[in-house]
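Note that one protein chain is taken out, while the other chains of the complex remain in position.
Showing chain A:
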Amino acid sequence: MHGSLRVLLQVLWAQLLCGWVLGSELTFELPDNAKQCFYEDIIMGTKCTLEFQVVTGGHYDVDCRLEDPDGTTLYKEMKKQYDSFTFTAAKNGTYKFCFSNEFSTFTHKTVYFDFQVGDDPPLFPNENRVTALTQMESACVSIHEALKSVIDYQTHFRLREAQGRSRAEDLNTRVAFWSIGEAIILLVVSISQVVLLRSFFSDKKTTTTRVGS
């Protein structure tokens, strides 16, 4: 019994050493006057990174706040367009991060965030081996890391491009509507000017005839 408990503890300890890892990357829509919170259970000592970017909407800014299990604010920024925050979890527990669009009255925002907890999971289940990696394997590992950073840059580029493109499309529709609107206003104003002017002269004529007689 004592032996099996020891094995179980060793296994659990090994699992903790591997680092429970997870990286979550999500894009969601935040309506106006809304707040969206996400929670994650983190083990003490894990290095975590929270990165967020506002993709579309208004002035492309959002409030972000990250709290540890005791409610202490680790990171708080108002009206930020893009930021990246790295921290090491000092306690075990549920960490909470919230995005708030409460300052905005009518613009929906689309927010992208990437919350990396710990390192990537190893390719093999028995990755924690004692022997060192061969040259080929370490070359593969470094290529893998480089490609990961390429994919990361691509994601950021895609988000910026989406931002630019959404502004351009907005501009396009706005130009069309406002031009048509202005043309109509122009016609309406000029016709009513003429009608009003005519009406002034018509009234004056009647009063002059009355005065005359």
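Convention: contacts are C-beta pairs under 8 Å (C-beta built on N, C-alpha and C of every residue); 3 or more make two chains touch, one makes a residue touch a chain; residues count from 1.
Rule of thumb we're sticking to: contacts and distances are computed from a predicted model.
Novice: So which of "GOLD domain-containing protein", "Auxin signaling F-box 2", "Large ribosomal subunit protein uL24m" or "Cytochrome c oxidase subunit" is the UniProt name of the chain that got left out?
Specialist: Choosing among "GOLD domain-containing protein", "Auxin signaling F-box 2", "Large ribosomal subunit protein uL24m" or "Cytochrome c oxidase subunit", the correct UniProt name is "GOLD domain-containing protein".
Novice: Given the contact definition stated above, which residue among A:83, A:119 or A:161 touches the chain not shown here?
Specialist: Among A:83, A:119 or A:161, only A:161 touches the chain that is not shown.
Novice: Touching the hidden chain in the full complex, which residues of chain A are there? Just list them.
Specialist: Considering the whole complex, chain A reaches the absent chain at 3-5, 7-8, 11-12, 14-15, 20, 22, 24-29, 36-41, 110, 115, 123-126, 134, 136-137, 140-141, 143-144, 147-148, 150-151, 154, 157-158, 161-162, 164-165, 168-169, 171-172, 175-176, 179-180, 182-183, 186-187, 190, 193-194, 197-198, 201, 205.
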